[in-house]
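A single protein chain has been omitted from the complex, and every remaining protein chain is retained in its original position.
Per-chain numbering from 1; labels A and B assigned in written order.
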Amino acid sequence: MRRYVEGAVQLLGPVALVVVVGILSTTVSSANRIYFLNALVSVAMVVAIYVFVGNSGVLSFGQISFVAVGAFAAGVMTVPLDSKKGVLTELFPLLRDHSIGNIPSLLLAAGIGGLFALVVGLPLMRLSGLAAGIATFALLEITHNILQQWTKIGPGATTLSLVPQTTGAWQATLGALVAIAGAFAYQRSRLGRQLRASREDPAAAQGIGVDVHRQRLWAFTFSGALAGFAGALSVHLLGSITTDQVYLELTFLTLAMLVFGGLTSLWGAVVGALAISGLDSFLGQAEQGVHIGFKLDLPTGSRLVFLAAIMALVLILRPSGLTGGGEFRIPGLRRAGPREEAPAPPA
Amino acid sequence: MIVAALDFQTVSDAVATGAVYALMAVGIGLVFGVLRLVNFSYGQLIMAGAYTLAFTSGWPVWASVSTCFAVVIAISLAMELTVFRPLRGQSPAVMLVTTFAIAFLLQAVALIVDLRNDFIGEVATSISALNEAITVGGVEIRKVTIVAIGAAIVALVLLALLLTRTTIGLHTRAAAADFRTARLLGVRVNRVIMFTVVLSGVLAAAVAVILTVQVPLVSPDFALHDTIIVLVGVVVGGLDRLWTATLGGFAIGFASGMINGALPTDNTVYLPSVLFGIVILVLLLRPAGLFSWGRRASAERV
Partner (left out) sequence: MPEPVLELQGLEVRYGSVPAVRGLSLEVGNGEIVGLIGPNGAGKSTTLHAIMGAVPAHAGDVRLHGRSIRGRPPERIARAGVALVPEGRRIFSDFTVEENLRLGLAGRRKRNGADPLQQAYDLFPVLHEFRRRSAGALSGGQQQQLAIGRALVAEPEVLLLDEPSLGLAPMAVDAVFEALRQIREREVTILLVEQRALHTVALADRTHVLAGGELRLTLGPADAANKDKIIAAYLA
């Protein structure tokens, strides 16, 4: 019973935060709405990355590959048939001559993202540490290279446009909630708990019969599916996309969001995504001049300076992230079994 | 498909790229060895050096180049004192992401400085005379290609001597091999770290000089892509030892030089995928690094 109460409380924080942002997005001007919706899509992406990186403790620079594949799959398949035949002439006939609706495209993106992750994860999940980081980065480079060059599966180096903009307040909010609920269910499941045990101590986890390779592969696959789904949300929000939009910058930004919020918790992923998105939008406004009691008018280009400086400062002063890496809890409510982190004794 | 591009110009350019990347690999590898920190913002040190060269283009060459060294070393030390030192002992992910943030910070600052004249990019011209071609044995070769290769060799030899023949070098190697034991023996680790950070700054400044000759147009993302490729190279080569990291940097620089020299055809557009496919393959087969052939007793950690 206590376990369920505790779980419900943990889920309450992220869900409430997302719902509030979703509701707020409907109260602002349509010019500002994009910031809120973008923040919600960021939540879905960062939560997807968290499912693998946060639970396994293995750093991956490759999760945006799955976002990219999901975004292009959903985008290419939802461009209306009559315009598609005129623009994307080189596509495989199967892709060129068919189009699907919004919801099927979200499911398709999740499926393709998951499948892609499963296939590449089979060999890659044998790696850990720096080697894993670099190998997943190589995956990102390969995905980008192929998406940019192979015009039979997508627009290549040109912009994919005319994608229906179906990600409004509802779809963004629900999409972020689906990602959060999925990630939460996973980390509370037996699979998730085994992987988290291996994060703390891989050798000990193996000793009690955890197949670390297989557990990482499940997380990688599920993370890939959620990332593909988030990519679809994103393309339906923007209406157009290029391969460079789902490449290095997004990789660094989303990882920074995750570490900024707190690498090891779902709450951290959500808080980090919303905090950085919010900060970014606010600073963007401030460059135009904004009133917050007094008139704040930042010089053009200073947005990135402030954003990077705040990020660096928080990481230096609070390396475990804004949330400290713990799940959401209500202060004063007792937790079952507090744990204290002990430093390892000298060898 | 690579064979078609095997002309002398391409190969010598690829060797020059490899040489420059080897220098960057040493700069990154040194800091990693002692601090266990992958410094993603290393490229921004080079970028800062390149801007310094651009802004001092009117000065005499010696003044411009020494200002470049001074600026880069100063930023390198400032990074250590304000960022690396507070992060000591943190997880690799936190350290890496913090250096992302520093990289973006420096880039953003550079953008603002650069935009004062309302267009992006500055041109470093003070030593562009090196860009002229000379004829060696019937083939044309750019002077900077020779200078790049020569400078890299000289720098590596000097560094090897510094690390093997001096006390501070011995202490640096010890701190890199076993930080904790080195401290217990009385090695003053903060001094070693400062020394390492200055050395990596010196290398970054040298790379800035060479790169601005090759590519005189300096923008905020100058050397960013090179740094990413070198980071891949050092891990593939083996980041645990300096010489394997250096070889990794050279190898990936040479490989990407050859790829860039290849004529664009329907197939060569996929060469980056081939390169990164090889990277994955190598990591799967030799996760500790391509050149880490076990723990050979005679292997010197240079």
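Basically, a contact is a pair of C-beta atoms (placed from the backbone, for glycine too) under 8 Å apart; a residue touches a chain by one contact, two chains touch by 3 or more.
Remember, it's a predicted structure, so these values are computed and weren't measured experimentally.
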So which of B:R36, B:R183 or B:R286 would be touching the chain we can't see? B:R183
Write the list of chain B residues that the hidden chain touches. 167, 170-171, 173-174, 177-178, 180-189, 295, 297-301
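Following the convention adopted for this analysis, only the chains that are shown with their structure count from here on.
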Between the Cα centroids of chain A and chain B the separation in whole angstrom comes to 31
In the complex, chain B touches chain A at residues 38, 82-83, 86-87, 90-94, 96-98, 100-102, 104-105, 107-109, 111-112, 115, 228, 231-232, 235-236, 239, 269-270, 272-273, 276-277, 279-280, 283-284, 287-288
Which of the residues in chain A end up touching chain B in this complex? 53, 59, 123-124, 126-127, 129-131, 133-135, 137-139, 141-142, 145-146, 149, 248, 252, 255-256, 259-260, 263, 299-305, 307-309, 311-312, 315-317, 319-320
